[in-house]
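Only a part of the assembly is drawn; its chains keep their places, and the rest are absent.
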């Protein structure tokens, strides 16, 4: 699927539509197969015991798949999550979290795909999210 | 299933294990069928357009089912989420969010159930979460 947005356009788009959280996320790489986003983990994302919180993992999965979808349909802010299912597999380390998003099916009404989440620098995934987004009609 | 914790014990437990977020949640009601928790929504939970953020909905579902499980097994902090699947059905209003949690199966190793999420005072649910928790061995 052809890409309609660059990484820089994504960063500007996040600043416009999600000013309160845009600094938490950095798009690291984008090609036709995969979009890679980093959650810049700070104290507020951590939990006692030295791990990243569940809502922070959800937030990264959601933003990564949102951007992967927008890369293919252009900046339609009203695109919304209809389902997100996350398997939590390993306890994340208390460091940045990386999300690698794939769009498996882009239809007219729905975008379906998944995001694998990793603690930065580690090989084994900490969680696997599957998401469906509803795409607004023009 | 018999209940092993009171609402007051749950609030004290949250203060001990999740001091950074415990004030966001208030347990409103508990019986053998259902646990009701309120997310006390503030500016940080909101998104532009006047709605509650996805990660905030996830957080409420996760805490509500965690407490519903602990009510039946006692305060075992190490109980962890293994899966959470959320259907987002309606845009939440920019007000408190209510979660109603049910434990559908309590096994030795897993607790399985769901949480219906509502904007406070409204009849139709905004989201429906299904969760599985892993229960540590003693």
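First chain written, first letter: the chains are A and B, and each begins at residue 1.
Here, a contact is a pair of C-beta atoms (placed from the backbone, for glycine too) under 8 Å apart; a residue touches a chain by one contact, two chains touch by 3 or more.
Everything numeric here is computed off the predicted structure, so don't read it as measured data.
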- Message: Copy number of the whole complex, given 2 identical chains are placed, is what?
- Response: 4
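One rule holds for everything that comes next: only the chains that are shown with their structure count from here on.
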- Query: If you average the CA atoms of chain A and of chain B, how far apart do the two points sit, in angstrom?
  - Reply: 23
- Would you tell me which residues of chain A are touching chain B in their complex? 17-20, 44, 47-48, 53-56, 58-59, 62, 80-88, 91
